[in-house]
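Single-structure report; data block below.
The other protein chains are all here in position, but one chain of the complex has been omitted.
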Amino acid sequence: MAEMKTAAYICSGCELGDKLDVAQLTKIAQKEGKMALVREHAFLCNEEGVQMIRDDIEKEAVTHICIAACSRRAKTEAFNFPTVAMSRANLREGVIWVIAEGEQHDEVRQEMANDYVRMGCAEIKKMILPQGNPNHAHNKRLLVVGGGMSGMTSALEAAEAGYDIVIVEKEAQLGGWAAKLWKRVPFKQPFAEPQDTGLTELAAKVSAHPRITVHLSSTVAETSGAPGRFSVQVKGAAGITTEEVGGIVQATGFTTYDLNKLPELGGGKANVVDQAGLEALARSANGATIKRADGKEVKSVVFVQCAGQRDETGTHLAYCSGHCCATSVKQAMYFKDANPQVDTVVMFTDLRLPGMGEDFYRSAQQKGVIFTKGKASAVEASGDGCEVKFRDLILDEDTSLNADLVVLATGQVPNAGVNLEAWNPIVTAAEGGSDEAKQQKIEMQKTSVLNLNYRQGPDMPQLKQGFADSHFICFPYETRRTGIYAAGPVRRPMDMLQATEDATGAALKAIQAVENASIGRAAHPRSGDLSFPTARLEGCTQCKRCTVECPFGAIDEDERRFPVFNESRCRRCGTCMGACPVRVISFENYSVDTVGMQIKAVDMPDEFSERPRILILACENDAYPALDMAGLQHHLYSAFVRAIPVRCLGSVNTIWITDALNSGYDGVMLMGCKHGDNYQCHFVKGSELANYRMSKIDDTLKQLGLEKERVITHEVAITDNARVAKLINEYVEKINEIGMSPMKGFN
Amino acid sequence: MNASIATNQTILVVGGGISGMTAALEAAECGKQVILAERDTSLGGRTALLYRYFPKMCHPTCGLEINLRRLKANRNLRVMTQTEVVSVTGQRGDYNVTLKISPRYVNQNCTGCGECAKVVEAEIANPYEYGLSKTKAAYLPHAMAYPQRYVLDASIVGTADGEKAKAACKYSAIELDMQIETVELKVGAVVWATGWKPYDAAKIQPYGYDRFDNVITSLEFERLADPHGPTGGKLLRPSDGKEAKNIAFIQCAGSRDENHLRHCSRICCMASLKQTQYVREAYGEEGKSTVYYIDIRSIDRLEDFYQKVQQDPTVKFVKSKVASIKLHEASGDLVLHGVNTEGYHRYAEQHDLVVLAVGMEPESNGIALPADIVTDSSGFIEGSKDGGQFSAGAASSPLDVNRSVQSATAASLRAIQVVHKTSASEGAR
Amino acid sequence: MTVQNQQAVARYRNDFLREVEERVEDGEWVKMCMQCGVCAGSCPLGNAWQHTPQKLFMMIRAGKREEVLTSDAMWMCTSCYNCIVRCPRKLPITHIMHGLANYAHRLNIAPKGQPTREVAKLFWNNLAKTGRVNELKFSLAMYFKDGFVQGIKNAMAMQSVGLGLVKAKRLNPMELFGGHKCKDTGSFNKMIAKAREIEDRKKGFTS
Partner (left out) sequence: MAKKQYAYYPGCSSQKGASASNFSTSLDVMCDKLGVQLNEIPDWNCCGASIGYAEGGELPRLAIGARNLALAEQNLPGQDMVSGCPACWLASRETADRLNAHGNLMSETNEALKEVGLNFKGSVKPRHMVEVMVEDIGFEAMKQAVVKPLQGLKIAGYVGCQTNRPFGIAGESFENPQYLDKMIEAVGAEAVAKFDQKVTCCGGALAFSEPEKAQKQIRSIIESAYDHGAEMIVTPCQLCQANVEVYQSEINKKQGTKFAMPVVYYSELMSVAYGGNAKQSGLDGHIIQPKKLQDIAK
């Protein structure tokens, strides 16, 4: 690529010119920043200012620019120069909007601005304009694992958008759970009657679709590769076939909760079925009055909701499967539609028919289905049928009902494959040579769905209660295996309508993944990012931290235990960079150096100056915006801090902290997202890892003979605008108490 | 914005809330051309006005930031604010759309420096606080507003204030003579992500929202709890600014009611459960929340949040649709009358603040939709008969954020299918 | 157990809900209740209700025939219509309460001497006779409903009221002799008898 030519542009608009000595900033950019070209402008973000920069890029062959003006989050449309590397020195939100007015502050304000210009110049010189992942992977076919309602929907919707699909279904025919149903809950108004599942038509469409290949009675024996270049071994009756695909949708559905685990509710006894069992009876009745297994016509039926669900004792399922209320209402209608004289009672504690389900509920009442708010305690054989003992919560009494048939509304258990939490320790033990562990590993492997050959295990990480979900509210499809998306009840409990929506959404994400992969571009949340990690293997000590800690399982190991990066699996969070003890991992535009040089660029007053210097490493997703908005809302804070945005706290390499302390910083603040159960880290594990690493920093501090308060970590939410300012000011107080760092002036 | 960029390969997304942004971004990140039209002055919609999300108790603006960054980084996506759809004609794959753009009176020169707001004197009811507070008539909608540009309220155009604002702007960003613009576009598919609006609580007469200051809606309560809200995050009740510590949450305020909304709005139970935790956050064991409900609908994994709240000693659950609310004149408190139907326990409970968990009504009930659009009995949009227009998120059904995003992502693919079918290119391989 | 009651029991065995749907005015609405309890809380005489309307509906579904029909709950209805206008399922609750009371009365298993039951009976008979209510006769009849002695007591107790009304020309002693009435009371009575006959046939009281 072309010779690097640097330029800095210093804006004096938005009162920057009034509050700062712009000439001084210019001098610093020239003398210390060593910028080949430095220009001032009174209104840099207007057409003329932008044009000036464009001209320099074209006519002056400028390749690296530092914009010293407002925050990197502001004026992004104006400062948009895709062909050059760019850094932003945040003089507005970061300096003049947060530093108190008045002459007594002029000097420190100026110092702060000077440093940000130094930092911007230092950073840009270490940046390389990302060129995108060189080994693009171009395969745009999609694999859909599971041929049920969700799987077929995913396949068809993607195929209709012009993508080729491979379906792998373990059964001998398509249909999954839906194929077992007599009818389904209505999707559209009037939401009054059970509907035909439409499965036959769907299966026919899928089988006939020119873009869809179906493997029946098949499973996935192995999956290797990455988005855009997955290689999948499909094991079928005819043996193994290899399918090359670019993206994967896992729609492996659910299994009904084992009825036999509910003996107290008559599970396993005669005349007690689950909803699946009732569907079977309804199918064989084929619209006529429903008969029991023993052939007796059912005159009375009781549906017991939440059977083995919403359990707080830890024995059964803790969650609610969402669909069961509507399903029981539908099944009660089976009886009423065939014979209005059949007594049908739905026994519930909270009836859950959200949205238009209310119409479905009304319709059932209209048909004479009786709804009883009660908690069943026991189902026992009685006479020719069953007796349901329950607490009537409205009439406030213990009572019972007799019925020819009892239907237990049991829950959905996801078919999510191997639970990696359990898997990893066993693998470690097996690698340690434990034969028992080796055996366990083999057994566990058998339950795998995807059989990924990833370093981090054969299936998708599970979030909670065995579901392969993401914990994001705003981004439900953020799985931790890039290019692989869970759809339907394997992701979280859901009804058929939601499953088809979910399947369609998952199909889109898979399509997006292959489109991104084909141009070497990052997937969410850094979508559009063309940078990617590289490692100087000659420096690598095969410590495996990167391969173990990557939240997305993007890094494998070769036979020599060297890391093997799969760029299109990578989400560019930099956790590997933060993990690497020998600092051999870097991105073109984000590296140990781009940050390290900024840290070093700061002008360090001596220890008698009474002007401490505090480094802030702030997560760009939440903490940095919060600092920005603190500026916007003029929450003032100390001029002694120097803030650097990082992609994720997980990318923070401890060398930055030791370097900072060595070069005389008096304190280091790390600001990242909440971790733990309700983590808010957009890279799932980043902030958690950072927190763990920082718990180790104390030793380093001891070696340096420094107080442990000199490095602190805060969880900062994006709304903490006022709080960040408070945290900073409190910390400056603290530092003043413990005094200036003794390390100043040693280098 | 110049309309020529739009072709029958373009997807129009109507509404810039979480659903619309998602639908637009997902399509754009698949390489499709998208226009995102938002009626308001900035993106974010209803969720931008929420304090926290259930069940993680995280902040909506966190996701908004990511979406805004995705949006800033994407060249396929054009955002138009203060833009409404006037008409959609033509058919699947080949629509002609007429858009009306209302004047912002501030152009792209705006740097967000805020000098105009400093000089303007007139104040207006803050549209981002449900009128709970006032704001200058020259304002930045909120800290996360995108576009990050000030807005001049039409009420000061042609007044001294307007002129002052114009004079104060060093960047000639203020154009007092801006006019309503009409733009004609060609698009291949349309995604309606027009979202929802809170049901008019005043219509629920027994609860006296229009008569009692201390009866507020769940959305207003979000603003009270938000540190950036009108009370700086303190739960101060409207009548006398007293800290509300004993708060009633009334479920199904408008929902599941044939006199109002016949559907269940799905989110209200979880929203109230979440809000009981605001009370705890504010007062610890001192606070007291009472939830009056018919059925608690904490569906699927959300159940564990319900279980957590049930274990909270500061939260009480009463299975009852509150019959009526009477004012306790001396204290300004409210007395809730009703019967707990689990057993038959008549109550007359005094609370210092009542929060109505108001139902979701389709925002589109207020606007004229193309004739071809099919809606359900509550007005939620199913889509167009010709299969070229789709609904996403709360425009399609009462959905929570997670499911809205799911729905928007699905709608995005359906829209892509339309433009794919009408494109010359044979699509991907 | 009265004859009509025995017949009813025989006819509907243990399906009380069906009995109510077929024989009680607006009874077919009972199944539509979703147990929110707004009716229970809306009743002005609420705390006088042994069972609230919503609870009565649940009891009907649970087949508690005896408990429901012999209860004096529904006799507490003042016909204020609060429950009707607030019911989210638009059940005509007031009418259902009236219907239940009427049915229990009809089967003659409603509580003996239940005041409202007695008053209602007197009122109807009073109007059915002449086509118009004779307030004086009605009031006197009421005072004497519990026998002569009690009647005198009641009358004395209410004397002030009575005299007040007389003074205010709002209670006319002359009403005792004749008073307002419809012209052809004979056919008026026939009309009512006819209506009753049709209803009995319809609801299966007479076959």
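To keep things simple, chains are lettered A, B and C as they appear, and every chain counts its residues starting from 1.
In the analysis below, a residue touches a chain if its C-beta (ideal position, glycine included) is under 8 Å from a C-beta of that chain, and two chains touch if they have at least 3 such contacts.
Model, not experiment: these values are computed from the prediction.
Among the displayed chains, contact with the absent chain in the complete complex occurs for B, C.
Touching the missing chain, out of B:Arg211, B:Lys308 or B:Lys385, is residue B:Arg211. The chain omitted from view is touched by exactly one of B:Asn76, B:Thr159 or B:Ser324, namely B:Ser324.
Contact between subunit C and the absent chain runs through residues 25, 44-45, 48, 76, 78-82, 84-86, 94, 98-99, 101-102, 105-106, 115-121, 123-125, 127-128, 131-133, 135, 142, 158, 160-161, 164-165, 167-172, 174-175, 180, 182-184, 187-188, 190-196, 198-199, 202. Subunit B meets the missing chain through residues 205-206, 208, 211, 324, 326-327, 329.
Heads up, the rule we're going with is that only the chains that are shown with their structure count from here on.
By number of C-beta pairs in contact, A-B leads over the other of B-C and A-B. A straight line joining the Cα centres of subunit A and subunit C is 65 Å long. Once the centre of each chain is set as its mean CA position, subunit B and subunit C turn out to be 51 Å apart. Centre to centre, using the average C-alpha position, subunit A and subunit B are separated by 24 Å. Shared contact sites, meaning residues of subunit C that touch two or more other chains, fall at 34-35, 54-55, 89. The set of subunit B residues touching two or more other chains comprises 256, 319, 341, 344. Residues 361-362, 365-366, 368, 370-373, 392, 394-395, 399 of subunit A touch subunit C in their complex. Of all the residues in subunit B, the ones that touch subunit A in their complex are 18, 26, 29-31, 53, 55-67, 69-70, 72-74, 108-109, 111-113, 140, 143-144, 148, 170-171, 226-228, 256, 262-266, 295-304, 307, 319, 341-344, 376-378, 380, 382, 397-399, 401-403, 405-407, 409-410, 412-414, 416-417, 420-421, 426-429.
The residues of subunit A lying in touch with subunit B in their complex are 13-15, 43, 45-46, 70, 74-77, 140, 157-158, 160-164, 188-190, 310, 312, 318-322, 348, 350-359, 373, 393-394, 396, 464-465, 467, 469, 471-477, 492-494, 498, 501-502, 504-505, 507-509, 511-512, 514-516, 524-525, 527-529, 621-622, 625, 629, 632-633, 674, 678, 680, 682, 717-719, 721-722.
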